[in-house]
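Take a look at the structure below.
A single protein chain has been removed from this complex, and every other one stays in its place.
Up next, subunit A:
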Amino acid sequence: MARYDRAITVFSPDGHLFQVEYALEAVRKGNAAVGVRGADIVVLGVEKKSTAKLQDSRTVRKIVSLDDHIALACAGLKADARVLINRARIECQSHRLTVEDPVTVEYITRYIAGLQQKYTQSGGVRPFGLSTLIVGFDPYTGVPSLYQTDPSGTFSAWKANATGRNSNSMREFLEKNYKETSGQETVKLAIRALLEVVESGGKNIEVAMMTKEHGLRQLEEAEIDAIVAEIEAEKAAAEAAKKAPPKEP
């Protein structure tokens, strides 16, 4: 099996591209990230590993905007992410220049996925070690979308998805608890999914929401703490209701 690592352009006898699979491993070790699509809002949440005391946390933004109406969060190698994000931002502006229109979420996702795929089919390069969650609003129809790409270059649209560390648990949670939401409810759902795998508290998660009118907005730590408190209260109430069944005569 070790023989098929070296040059990624080579398939293994049982049809695997090992470099791509190793890249997916790198993603699995990256920080948890979740994305949820609501009726009029899209929310991205990312796990913030504890910041070092001397580090200026404002410079470590994990949720970035690609254009006024598109945002991206990722899990995996952050340096690869920087390169990919820069190329995507250039493509967003290039599209605006050539057709005088902003990109659709699907278009930029296809571009990023295409870029990731290119690096799985060239000599002497390694794949990008990250999966991205791309959210945004269609500039013509105003419909919100959430897409995910991975190191192999595949992409698809999702109602809600998670990637990175413990993404399976988050996805299971989302599958069980997803319903069509809007506004603050969507934000709560995203945070609840993240809290499944992350220590609770505003300083451990970074959340951003995007609406058609106001674009991307990062939530303040205080806001996140308030929502977390709400969620904990709801959880406690649910537990209490379960433990004490209503006494009916």
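A few remarks follow.
Just so it is clear, a residue touches a chain if its C-beta (ideal position, glycine included) is under 8 Å from a C-beta of that chain, and two chains touch if they have at least 3 such contacts; residues count from 1.
The rule we apply is simple: contacts and distances are computed from a predicted model.
Protein name for the hidden chain, per its UniProt entry and selected from "FAD-dependent oxidoreductase domain-containing protein 1", "Ribonucleases P/MRP protein subunit POP1", "Proteasome subunit beta" or "60S ribosomal protein L6": "Proteasome subunit beta". Which of A:Val10, A:Ala39 or A:Ile90 touches the hidden chain is settled by the complete complex: it is A:Ile90. Only one residue from A:Asn31, A:Ser65 or A:Thr104 touches the chain missing from this view: A:Thr104.
Within subunit A, the residues in touch with the undisplayed chain are 87, 90, 98-101, 104, 106-107, 110, 118, 122, 125, 140.
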